[in-house]
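Note that this complex is displayed minus one protein chain, with the remaining chains in position.
What follows is subunit A.
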């Protein structure tokens, strides 16, 4: 469902290009892990496939259509959900409102958005009481779970996450990665997770390692 074609990117000059032109395909219903050393260009890659930045060379094709054609805003709105290391929730809202707002912004087809969001939050261990509190009053692990539920509740078929467990302890990390797994397998979404933790990567269906400017299939 997502094709990367001759993709390349550089920040200042072409000589410092981050990749040898990348060609990759990601499929629905699978959980992908991208490993790589610090500074290898993982986050940059994610921003390109998430429609947060435009490639310097090559193209990102979603369901056979270049995301440039779809339009970056439209692509982010309808096709992709992003989970950040720093959660990135709206600070003046409760967990529930964050999710319902995101569903409204992305025009989710879900009928009773509030009930659905509450049910999904309940599934990840966030009670209604917690869900109605201002989101800033939740713990890091709880906020990350809210951010993931936000991605789950939106209709986008592609979910990308940049070190979603970076700020969490081992126990929480495991729970989070299991959530992503369910998201891929139960909802038939394509989930791409960037991580540097091997334990996390092991849970994924496919592992890609970014090394020497190329993506190598590890698993």
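FYI, a residue touches a chain if its C-beta (ideal position, glycine included) is under 8 Å from a C-beta of that chain, and two chains touch if they have at least 3 such contacts; residues count from 1.
What we mean here is this: contacts and distances are computed from a predicted model.
Per the UniProt record, the chain missing from the shown structure is "FtsX-like permease family protein", taken from the list "siroheme decarboxylase", "Xanthine dehydrogenase family protein subunit M", "FtsX-like permease family protein" or "ABC transporter ATP-binding protein".
Here one chain is not drawn; of A:89, A:121, A:168 or A:183, the residue touching it is A:89. Checked against the full complex, the candidates A:25, A:74 or A:216 give a single residue touching the omitted chain, namely A:74. Touch with the chain omitted from the figure is made, among A:134, A:172 or A:206, by A:134. Listed here are the subunit A residues that touch the chain not shown: 43, 47, 50, 52-53, 73-78, 82, 84, 86, 88-93, 97, 101-102, 104-106, 134, 162.
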